[in-house]
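What follows is one structure encoded as structure tokens, with my remarks underneath.
All protein chains but one are shown at their positions in the complex.
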Amino acid sequence: MIPIQMEINGQTIEMEVAPDLSLLDLLRAVGVASVKKGCGEGDCGACGVLLDGVYVKSCLILAAQASGRCVETVESLGNVEHPHPLQTAFVDAGAVQCGFCIPSMLLAAKSVIEEYPEPTGDQIREGLDGNLCRCTGYVKQIEAVQTAARVMKEEDHE
Amino acid sequence: MINVEKFVRPASVEAAVALLQAPDSVALAGGTGVSLSKDPSVRTVVDLSDLHDLKRIEVQGDRVRLGALVTMTQLRRSGELPAVLVEAARSVGSTPLRNVVTVGGELARGVYWNDLPVLLLALDAVVELTTPAGVERVPVAAFLADHPKRALAGGKLITAVEFSTAGLPKAGYIKYARTLVDYALCDVACGLRVEDGVIREARVALGAIVPLARRVPEVEQALLGAAPGAETFARAAKAAVEAVEPRPDFRVSREYQRQLVEALVRRALEAAVGPA
Partner (left out) sequence: MSNSFSQVGTNVRKVDGMALATGGSLFVADLAPENALCGRILTSPHAHARIKRIDVSKAEALEGVYAVLYHGNVPRVLHTTAGQGFPEPSPYDTVMFDDKVRYVGDRVAAVAAETPELAEQALSLIEVEYELLEPVFDPVRALQPGAPVIHDEPDAHVVIPVHYEPQRNLAALVETRVGDVDGALAKCDVVVSGTYVTQYAQHCPIEPHITLAELDPYGRVRITTSTQVPWHVRRIVAQCCQIPVRRIRVVKPRIGGGFGAKQEVLLEDVTTMLCLRSGQPVLLEYTRKDEFVSSRTRHPSVCTTTLGLSKDGKIQAIRMHMVLNTGAYGSHALTVGSNCGSKVLPMYPCDHIEFKMEGAYTNLPVGGAYRGYGATQAVFSVECLIDEAAAKLGRDPLELRVQNHIRSGQGSPIFKALGEGTEGVEMTIGSCGLPECISRGAEAIGWGRPREKSGRKARGVGMAILMQGSSIPYVDMGAATLKLNEDGSFNLLIGATDLGTGSDTVLAQIAAEALGVDTDMIIPLSSDTDVTPFDVGAYASSTTYLSGNAVRKAALMVRHQILEVAAEMQKCDQEKLTIEDGRILGGPMELTCSAVALHSLYSHNQKQIMATASHISEKSPPPFAAHFAEVEVDLDTGFVKLLKYVSAVDCGTTIHPKLAEGQTEGATMNGISYALTEEYLFNEKGRMLNPSFGHYKIFTTADMPEMVTIMVPTYETTGPYGAKSVSEISINGALPAISNAIRDACGVRLTQGPFTPERVAKALRG
């Protein structure tokens, strides 16, 4: 067993983990329900998280590798009462159908907007290319990222 | 990975190399390979993530030095690298993979779908290996020639990749796959030095259609001394088909692989010289 400690959405945890435990399985084991396992092979992207602010697939990161780092999941964005502009934009655009892929896609979208405050369609398509969604055809999600970027820019100015 | 006993995050390259002397150790960069590895022999994981010096891109004149831990995303975003390198970095995986996949990892993994080494071959890059005895510089072609695992045997660590853009202003790169996020069916990269309307130097490399990325000297020979243009490139493309035995690939037939080699080598050469 490998001793680890990390910050998950602002809370520090310390525990011992099996050396082959993925960050995905760790997060689910400690009750972070928003991180989903759609394949466990690095393909679907439903397990995406921000690791020290970088968008990664948590099934391809070992829990021990994430020790000493800071993990953010969609729970850190907002909640039902106080949603993040991205969450509002996704819901209002009709970008959320089954919703299974959405928590990680929101984090991918957040990274896109951090890099490009006024993202073009191509920049969004590249930034979300690691997140498979079978429900939507992606059209509404791309619209939602653009809407959210506008809202976030306006909020920044206020 | 089930038998790993230690995760170590050394603070210096020297410390990392010292740790890698243990035969049951493995270096961890982005982790996309190591995390899914089932290798039961590994006892120590040497996590390189604190080696911040290896995360730098340095461009001085026509000399480029990429630290081994530079990610594909860093390459993608860098404003000072050749466009062809930025394009090759973009072709690797998807965004969350590019965020963690490193230059060193792409070289060390030694699997057919590593895209970046194909371009590094065409750029005639040099791999910097650090050993307890010091630093070795190995041309990327030699590094890949056998298998990266052998080149790295004895606990060597890739610390950087260097190349010069001086002699070779013209480079082309094509990744060909079923979708944009896919394992390549065929990668082609080429670098040409053209003087007075004649090709003076040529490097042409293939990947994915061969077990490991490699240069194709037969194609390079076909180009040397010729004038760049449709006829020369068509001849070079034919030479590629004759020279390369495609790797068995359950996704496509041998016949189609040959067609791809011919079409893509020609395209990459055309891309290198640019629009007429």
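Labels A and B are assigned to the chains in the order they are written; within every chain, residues are numbered from 1.
FYI, contacts are C-beta pairs under 8 Å (C-beta built on N, C-alpha and C of every residue); 3 or more make two chains touch, one makes a residue touch a chain.
The shown structure was predicted, so the numbers you read here are calculated from the model rather than taken from an experiment.
*Asks:* So which of A:44, A:113 or A:152 would be touching the chain we can't see?
*Replies:* A:44
*Asks:* So which of A:23, A:61, A:93 or A:152 would be touching the chain we can't see?
*Replies:* A:93
*Asks:* Contacts of chain A with the missing chain: which residues?
*Replies:* 28, 32-34, 36-44, 46, 73-75, 77-80, 83, 87-88, 90-103, 106, 124-126, 128-142
*Asks:* Write the list of chain B residues that the hidden chain touches.
*Replies:* Touch set of chain B with respect to the missing chain: 94, 176, 178-183, 250-253, 256, 259-260, 263-264, 266-267.
Going forward, only the chains that are shown with their structure count from here on.
*Asks:* Counting only Cα atoms for the centres, state how far chain A is from chain B in Å.
*Replies:* 30
*Asks:* Name, in rising order, each residue of chain B that touches chain A in their complex.
*Replies:* Interface residues on the chain B side: 1-7, 9, 28, 31-32, 34-36, 45, 47, 49, 77, 90, 93-97, 99-100, 180-181.
*Asks:* Going by the contact rule at the top, pick out the chain A residues touching chain B in the complex.
*Replies:* 2, 18-20, 22, 41-42, 45, 48, 54-57, 59-62, 64-65, 67-68, 108, 111, 115, 126-130
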